[in-house]
Structure formats: C-alpha cells, structure tokens
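Since the structure comes first, as structure tokens, the remarks are kept for the end.
Shown here: the complex without one of its protein chains, the others still in place.
Chain lettering (A, B and C) follows the sequence in which the chains are written, and residue indices restart at 1 in each chain.
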Amino acid sequence: MSRILSSEKPPMGWNSYDYYDTTVTEREVRANAEYMSQNLKEYGWEYIVVDIQWYAHYAGTRREECQYIPFGKVEIDEYSRLWPCPGRFPSSAGGQGFKPLADYIHGLGLKFGIHIMRGIPRIAAHNCMKIMNTDITADRISDPYSICSWNPDMYGVIPQAEGAQAYYDSVFQLYAQWGVDFIKCDDICRMDAASAKEEIRMLHDAIKNSGRQMVLSLSPGPARLDEAWHYETYSNMWRITDDFWDDWKLLKQMFVRCEHWQNHVSEGNYPDCDMLPVGMLGKGFGDERMTRFTKDEQITMMTLWCIFRSPLMIGAELTLMDKWTKGLLTNPEVLALLSDKCKASQLARNGDRCIWYSSHRENGFNYLAVFNLSEEESEIVIQTCLLNIENFKDICFKELWTGEIFTCTTKDLVLKVPGHGAKLCRFQQT
Amino acid sequence: MSRILSSEKPPMGWNSYDYYDTTVTEREVRANAEYMSQNLKEYGWEYIVVDIQWYAHYAGTRREECQYIPFGKVEIDEYSRLWPCPGRFPSSAGGQGFKPLADYIHGLGLKFGIHIMRGIPRIAAHNCMKIMNTDITADRISDPYSICSWNPDMYGVIPQAEGAQAYYDSVFQLYAQWGVDFIKCDDICRMDAASAKEEIRMLHDAIKNSGRQMVLSLSPGPARLDEAWHYETYSNMWRITDDFWDDWKLLKQMFVRCEHWQNHVSEGNYPDCDMLPVGMLGKGFGDERMTRFTKDEQITMMTLWCIFRSPLMIGAELTLMDKWTKGLLTNPEVLALLSDKCKASQLARNGDRCIWYSSHRENGFNYLAVFNLSEEESEIVIQTCLLNIENFKDICFKELWTGEIFTCTTKDLVLKVPGHGAKLCRFQQT
Amino acid sequence: MSRILSSEKPPMGWNSYDYYDTTVTEREVRANAEYMSQNLKEYGWEYIVVDIQWYAHYAGTRREECQYIPFGKVEIDEYSRLWPCPGRFPSSAGGQGFKPLADYIHGLGLKFGIHIMRGIPRIAAHNCMKIMNTDITADRISDPYSICSWNPDMYGVIPQAEGAQAYYDSVFQLYAQWGVDFIKCDDICRMDAASAKEEIRMLHDAIKNSGRQMVLSLSPGPARLDEAWHYETYSNMWRITDDFWDDWKLLKQMFVRCEHWQNHVSEGNYPDCDMLPVGMLGKGFGDERMTRFTKDEQITMMTLWCIFRSPLMIGAELTLMDKWTKGLLTNPEVLALLSDKCKASQLARNGDRCIWYSSHRENGFNYLAVFNLSEEESEIVIQTCLLNIENFKDICFKELWTGEIFTCTTKDLVLKVPGHGAKLCRFQQT
Partner (left out) sequence: MSRILSSEKPPMGWNSYDYYDTTVTEREVRANAEYMSQNLKEYGWEYIVVDIQWYAHYAGTRREECQYIPFGKVEIDEYSRLWPCPGRFPSSAGGQGFKPLADYIHGLGLKFGIHIMRGIPRIAAHNCMKIMNTDITADRISDPYSICSWNPDMYGVIPQAEGAQAYYDSVFQLYAQWGVDFIKCDDICRMDAASAKEEIRMLHDAIKNSGRQMVLSLSPGPARLDEAWHYETYSNMWRITDDFWDDWKLLKQMFVRCEHWQNHVSEGNYPDCDMLPVGMLGKGFGDERMTRFTKDEQITMMTLWCIFRSPLMIGAELTLMDKWTKGLLTNPEVLALLSDKCKASQLARNGDRCIWYSSHRENGFNYLAVFNLSEEESEIVIQTCLLNIENFKDICFKELWTGEIFTCTTKDLVLKVPGHGAKLCRFQQT
C-alpha cells in the first residue's frame, strides 16, 4: 500500500501545545530546538512542532473567555492560505513564511513540523477569495455546514467540488517550499464531520503531489476502530485518545485504547497516545506547573508508550527540564523498544494489572512490561502459560528503569510493582 | 402566563413557500393577497406570509445544486439587520423595507407576516458590523458554533452576551415599523442548537419590547414534547412535524403527532400541523403540480387540522385555485371547529382508524370526526362507551362535508368511510 | 373516554414499601390501618396498600445478596394465580386469600390495595399450569423473552395469544372476590417490554370485566410523555419518576417532571410523583431511619405534590409517626388543593426558583406556591405579568403552612423563602 513515510521507528519530538497553548513565539521555538539539538537528538528526538494558531493575531489575549477568538484577524494570502503571524514569528515577514525557521531547525540537524486545521479559512469563503492555479473562488469549495466543534476558524472543504484538491495542493506546495517535515492536522481524526474521511485522503494526495516527504499526523482522537484501514492507508499516525494530560484516570484508560489498537502498529503506521505531559507544563493555559504525574506514573506512561510504539512528543518546555525528566526520556534501552523490528502484544489486562510482551525480530531480545494499575504496591505473577514457555526459572532479566539484573528462581515470574507503577524487564530465551 | 397573542382561533392564512420556494416576488404576494381579500377573508382567512430568503440576492438561481446559496449576497443594513431584496420587492427600495407591502395588505383588510431565521447574519459577524443602540459589534454576540443544519445564512446569538437582546430588539423594532403582524422563525422549534430554547424567549421579549402585537410561530418540527411548557409560555404556535407535503405517509403520521399534542391546544397556543399542500404547488421547486392528495385525503387533512385546531396556512398559489379546493377551505360549519370555545380529544386510534371528539362549550354542538386510515372503505363503529353516553339511537347527525342529515337507528353509531377518508358529524346531545 | 375511576381527588393512602421493603406482615398492615383510621382518615387518607412480594416465601431472607430471590418458592394456585404467603398473612390460609384482611380494612372505613407484577409466574409457564375457564396452559400465553429487568418472578403475557385476556380476567376476578380497591401494577409504566402497552389495556379490561371498581396505578416511571393518551385512557395514575426517596437531588428533579405532566392532570387521571418518604423509613432495607429530608424540604415536597395534584401515598411506618410529620400530612387548607375543582400550572422555573399557580373553579380561592431551589434563603419576586393581573398591592394572602396573614404593599409580590423551602399562599382576587 502506498504509505507516505518510510521510517524505522515512530516519530519522536517536541510540541509547543502543552506549555504554550496558542501563544508560542519564534524565539521560544528556537530555544526548544537548540535544547533538543544539544541534549536529546542523540537519543532519536528530532521533530520540533509548532502547534495551533500560528496564523492568528491576538491569539491568547482573551484567554479567560475563549481559547480561540471567534472572527479574529488571521494572516492570509490572496489564495486563501494562512501564513504565520509576523508579530510572533518575525522571520516570516516579507513573504518568507516558515522557511527561515525551518532552515534554522534543519541546520540544527532536526526536523520541522506545524499544526493545521482541516479545511479552508471561513473568511476566505465569505470574501470569495481565490484558489491558486484555478478560476474557482473559496465560496465554491467551502462547506458552510462543516465546522469544527471547538475552533471557529475554518470551513470544511467539499471533496467533490472542483478546485477542492487544488486548494489542498496549493497549501502543501507552500509547506514544501517552507521545508515542513511534519503535519499535525486537527479536527479530522475522529471524523466528526462527514467529509473528514475524504479530506484525510486529500491531505495524503496533497503531500504526494507536493513532492516532499512529510509525516501526516491526525488529531484529535479517539480515532474510530472501524476506520483503521483508512488511517493506515492514508496517514502515518492517528490519535487514539482525546487530549491527554497529567491525570491518572486518563493514563489508566490508555491501557484500554492500546489493547484496541495493538494490531494496527506497523512500519510507518503508529496509533498515537498523544503528547507526554512531563516536566514544566501549562503556562499558556494560565496554569504553569510541574507535571502532576508521580514518578511511578511517568515510568508507567513511558513504558506503555514505548512498548506499544506510540509516537513520542514531549509536552514540556525543554529549557526548563530537570535531570530526572531528562533521564526518563533518554534511556536508550527503553527507547530501543520503539524499533520497527519490535512487535508487541498485550498478554493480560484487568482493572488491577496489565502485562505486555514485545520481542525484537533480529537480536533475540524479549521484553515484559508489567503494570500495577491499583493504588497499592503488589506482587504480580506472570504465568508461564501467558508466554507459552515452559519455565521462567533460571532466566536472567534486566529491569531497564533501574538497571537491576536478576535471575528468576521460580517457575512463574513474580514481580513487586508499586501502585500506579511499572517494571520493564528484558530477557533472552535460551 | 404572559402570552403574546389574544385570539379567538388559530391563525389562518397563506404562505409563499409551497408554491414559490425561495423565489416569491412582491407582485406575486400582492396577487395572492388580493385573491384572499376577495374570496377567502369572509371565512376567516387573514394572514399573508412571505417565506424564506426575501433578503437574498439571486435566490433560486442555483436551484439544481442547492436550495440556499452559501456565502451569497444578502441585503443588510449597517446594524446587521436583513432587508428585503429590492430586486424582488421593488417597493422596499429607498429604505422603505416591507412597509409599503404591509400597508397594501393592511389596506385589503388582511395581516402581514414574514419568515426569519434564528440568529444574526454570518457576514455581520465576520465583518464586525454594529448592533443598534450599543457599542457592541456582531462578532461579540455571534456564536461561531451555532449554525443551522440546512441554511447557511446565520449564526446563532449567544443569549448571555451583552448586546444579544439589543440585537433582537433592534430587528423587531424594524418589523414593528414595517407593520409586521406575524413572525415565522425557523431553525428554532426543534431546538437543534443549544441556545435555541433561550432564543425563543428572546424573540418573545423582543416582540413585547417592540410594542406591536405579532404572532410568534416556530419552525421546524417536530417540536419537543418535553419543552411544551416553554413553547406555550413564549410563543403562539409551534410546528409538531418536519415539513409536511402531499404524501399520505406524512398525513397518516400526523395522527400520532396530534395525539401527542392534544392537551397543549388552548387560546393563543396552537401546536402547528404545517401548511396545507392543496391546489397548485411546487413551481419554485421545479415540480409544479396539483396536490398529490386525493380528495378523500384532503378531507381527512382538513378535518384533522380543524378538529385539532391547528393553525391553517394554505400552500397553494391562490390565483390558480379551483372550485373544489376553494370549497374545501371555505366550509363555515367545518371552520367553526377552530373556535377557542371548542375543545377536542382523541377517543381512539390504531393503525386502521382514528376517532376524535370535540364540543363547543356554549352552543351545545358536539362533533365526531371518524377517520379510516386503511386502504379500503370500511364500516367504522363508534361505541357509546367511548363517549360515556347511553345510546346513539335517535340522535340526529349532520355530516359537514356532504351536508347529509341522518338519524342513528342503533345503539352504537356505524359509519361507512372510504379508505384514506373521513366523516365529520355534528350532533346535539339531548 | 371510558375511565375506570370517578373521583373527586387523587388517591391518598399508605404503602408498605418504604418501611418494610418485601417483608410486611398482616399484623403490621393492620396496625398501620388502625392508625390511619384513627388519625388520618378524617383528612381524606383512605388507601392501605400492600406492596411487592406478598406471594413469596422467604422474602427478604437473602437481603444482603438480592432484593428478590430468584427461582424462590411462591404461593400459587392451580390456575397460575399467586396467593398471599400464609406465613406472613395468616388470615389468608385455607383459601381465604386477602379477603379477611380486606374485610378488616373496609371495616375501619378504609380501602385496600395490593401490588402486582406485570405478567404470569415463570413457574406456571415452565410447569404448563392451567388458565382458568380455558383449555389453554400457561406456556402458551407466556412470553419467554418478556422479563422484568429487576424482578425474576414473571413472564410477560403475549397480548394476542388465545387465553391471555382470560388469564388477566381470572386474576382480577379473584381480586374482586377478595375486595381489592386499588392495584399497583409494576414493571409496566415505563413500557420497557414491548407488550407492556397492550398489557395496560388488558388490565383495564380485566378490571371492567371483574365488575368491581379498582384504581389502576402503573409503575415504575418515568412514564413516557408520548404515551400520555394511553395512560389517561386506560389507567388512573402513572409514575412519572423512577423510585423516589429522601434525597434532594430527586426532589429537585421532580420540578422538571411536574412541568412535563401538568397538562395531563384531570379528574380520574393523576400523574404520580411516588410515595412520600417522610417519618420513619427503611427498616426492610436494613437502613431504618427518620427521613433524610429537612423540614423545609418536606414542605417543598408536600406543596409540590398537592398543587400538582399527585396521588399521595405515605411511606412512613404510621405507628411511629411524630407530631410534626402528622401535621405536615393533615393540613386541611393545603390538602384542599388536591380537589378536582382546582387546576394548576407552572408559571416560572429555572435552576433557582419555581412558581406554581392554582385556582379553584368554584370558591374563588387562588394559590401561589413559591419554591426556592437554591441553597440559600432568598427573596423571590412574583411579577404581576406572570398572572396577567394589574397589581398585587392591597391583596391579602394567607401562607398555609405558617398560617400567617399579610397584605402585599408593592406592585409585585416579594416573598422571603428559605433554601430548599417553599411558601404556599392563598388569596382571592377582587
């Protein structure tokens, strides 16, 4: 099948949303990129993604009242295409767009991504603006009944309208000129709008037509299980949850979602557990804080995201990152689980515990991730029958978060795991 | 309760939609008004209602593609208020609005009504136009997420926004100046939008604040049974069905709806069965035709609408009306059922037959309407126990459609009724 | 319409459920009847109702595990009809059934009611037991797919099956022999089962066929608004809520339900707000207690039930009743609101307050019930426009709970009402 990404692992990067909400500036993006280049790149982290509202003037100025200003001023060209707001992205002035910023990030050895909303600016439709390379005007391809339920900026595009693909092509031609490597398209994954499914295909075709390889990431979730084939065929990653934050209830629910989507992880196809809300978060939301997750919960999260092979996008402001958090994100033996050569599956799950297994198809490494979903520390038994093996006795394990090495002395493996915590054990079968 | 209409019967009139769709012109409205004045007024018919899109330029010009043109040009003043399109309503030019047409209709001894959409024009919000008598602009009272699912013109108004009631007041102040007697507000009755319930109250208040009495009619249905009190308190009539047309299936369903709403008919409060699709219909829809209802079905419809006391709005082009249809609409003994002094209730209903009873609280007249919902003529028995009377024997009946007078010779009353047909019998108890 | 009850007010009585759950005995029923006869009868209280499981052996003995014992032993005759369990109702032994108890209650000047479940005992179907006066056996009229979702005793009856009406007739013939005056039929009002609607009609017909007048009361709610006509035509009272208990949240919700059903209260037709959980409650549930309602909340409840004209059924163990509670239930000026000559309607309602109005069609009395649904005491304004009167000034009011008499000194009436409380004011218009 024609997939738009060849990769060896799911995308790893940083996203501006969890810390900045709608307000991130070029200076802040550059500072995070510099941090990543110097501190994280060697571990595989590479994407720098500017999230929502980069085209909006006054973004965030009426935050107590609304996240997105209705009918607010946007930066737009004569062809109905949004541009970065030069007040926040100074290098974009003078028709430069995101090219100078993308060039800078490429110069750091990283890749550059942006967020977009499904559709075409409402203002373009009401003003009958042009569509590039056509005689069509925006009112003819805009669907006045196709709106996003939480953002007021866009109308959906009418897939069968003449000029509709031309519009998306013109937008992605611009992104290709800018040097964009990653597109997070919003208001599309959950298929709230009737045309969203077709618009996913149009985005896919627009990327192909642009001639530049870009990762296509779809939001928000939960994605629809019965549309898995469509996501797999036309995109690279799709959100399997609504916005994820530092809240144990949401983390616990992710075990259900990972069960649902485990058979849909493959090379170039990554169901997405959403950003990692670690480190310093929430400034743009008026709630700046260190993550509310405990250390055990963060280990649980990283273990699940890695064994499941979710994309990893850091939500923290990188320049404020503490040492523990950096350690959490840069454990090479854990990150090795992300490889396309690893294949994982859930072995058991109930309200109290969950067990996943993964194996590398070449190097002989096997992994057991054992999660304690209850409130209290407990001993979790991994029975041999779960893995169809004879005996755990005498098998040597390495717990990858602590580095502890131990040999099992019993038929079944028994691990003591803290409440809300996890153990991730690597072993080789003989 | 503060109701906005004192009346002796439900409104009776003509509406432009069933024949003209979105295209009716002033000349055509005047012709229908003249016909009504000369032929129908004496029977109680009095309202002339201009339906949807009177403010829209080019209405109907892309009919094969869409009923309502998205992002099309509308006639609007500096205060975000829509005005008649002068191309179709020449007398409205020069700031006259509907006043000349209303004056003309009043001069014929009739009343004048217009259709409106819930909310404020989208173009007013996007252009941040003024709200009269305030410092507020339209973008501040418009809800970008509150749209109609089938018409692209308006945004809903945010009820709690400063300036929101001022907007509706300014609109109804204009309608009062024009001399409007009847408002059919669309996209509001079914409460599809979260704010629709509050907007009904705002319309009610705006009429009160205008100082002019206007009937408030809400569309489209089906209205919500659990909001009956709200409709009764803040409006005069509300649609209990989606658009009604000349189709037996829709007519048969109306018996269910009338059962549901029968306890909510009272002076000034009229659940609405929708327009009467009789006579010549459908020109604006590209389907000009005589009604598809048989004569028996039309008698069934008129009998039900009248005994239930629905508002009566003729859908036909009046100037093309044939003699039989005129007779259907001008039977004074049938129309007498509409009086606020009559109170009706359903006595029985199943898939095959339905029986209604009404009585006039002063003149001693009782009415039995007997409907045959099956395909075949059949004898329908009205048992004495249904009316808690001893005996029908020797009671004298007049069938009001045929004028036939007969005396019952049996304990129970037995009537032969054609398939899809009805008998309407008046009698006096001794 | 053929209604099965002629009455002057909704039924008033006592029901065993709220105190005894499934365990009430004959001795306890008699004690409550005696109390009612001596203390409450003069105020209009007259029904003594034995609630669920009077036919079940061992009822309540596995209470920690289940309310109703699955596949438990029931007292049943050869004709598939349930009889009182003689262990708990000793006078029923020897084929007497409830006749001796009914006779005793009648002797006290009261009326006797029982609870039944929709349908036929499952055991009768599995054992192919007889249906009286027919050659049909129970397996032929029992619907194996029609069960109650919370009680395991019965199968629904197949309405169109030969012998089905004969079964219900045989059961009601027995109840008529016993002298039953009131039937509370359960698992039927909400129409969970497809046949429930038809079974309501079958119960109605069985009562008519029995030759004895019995009140037909339908449970549990919420009743379906779109089936109002069916309830009105075939029963006397129907539950508009699920089980009601001493919980403010449930009481607050009742204001919504009373709004919905207000147009369906008429002579012989009483939407039912459920039992009054006052006084001593809950013994059979293992939670014996005085009601958790505050006195203000109890005044709110009694005021709403009375002005709405709900049936009144006391949940308390009567023999343990305190003086305050007795006063609450025996205020003749409040109970006067129940008269079929009073007609009430809601004037206003939002989250904070609710206002009802009632007037007596003969004696000139008007009533205003003013409810404060908020947590705090507040002044509630009753505007003249709500009642379409000119002025409250100089009108003299009597507050019926306190007896206080006062004259309004302002145009609008202003009442100070405690949080969760109510004022009930009677006045005469001049």
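Going forward, contacts are C-beta pairs under 8 Å (C-beta built on N, C-alpha and C of every residue); 3 or more make two chains touch, one makes a residue touch a chain.
All of these numbers come straight from a predicted model, not from anything done at the bench.
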The chain left out of view makes contact with A, C
From C:K9, C:R81, C:R122 or C:R257, residue that would touch the chain that is not displayed
C:R122
Considering the complete complex, identify which of C:S142, C:S210 or C:S359 is in touch with the unshown chain.
C:S142
Using the document's contact rule, name the residues of chain A that touch the chain not shown here.
1-2, 225-226, 228-229, 259-260, 262-264, 345-347, 349, 385-388
Footprint left on chain C by the chain that the document does not show
70-71, 122-123, 125-126, 128, 139, 142-145, 147, 149-150, 152
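Everything below uses one rule, namely that only the chains that are shown with their structure count from here on.
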Would you identify the shape of the chain contact graph, picking one of line, ring, star, complete or other?
line
Rigid-body rotation angle, chain C and chain B, from Cα fit (steps of 5°):
180
Tell me, please, which chain's centre (mean of its C-alpha atoms) is farthest from the centre of chain C?
A
So, in whole Å, the Cα centroid of chain A is separated from that of chain C by 57
Any idea how many Å lie between the Cα centroids of chain B and chain C?
40
Per the C-alpha means, the centres of chain A and chain B lie apart by a whole-Å value of 53
Which chain C residues reach two or more other chains?
none
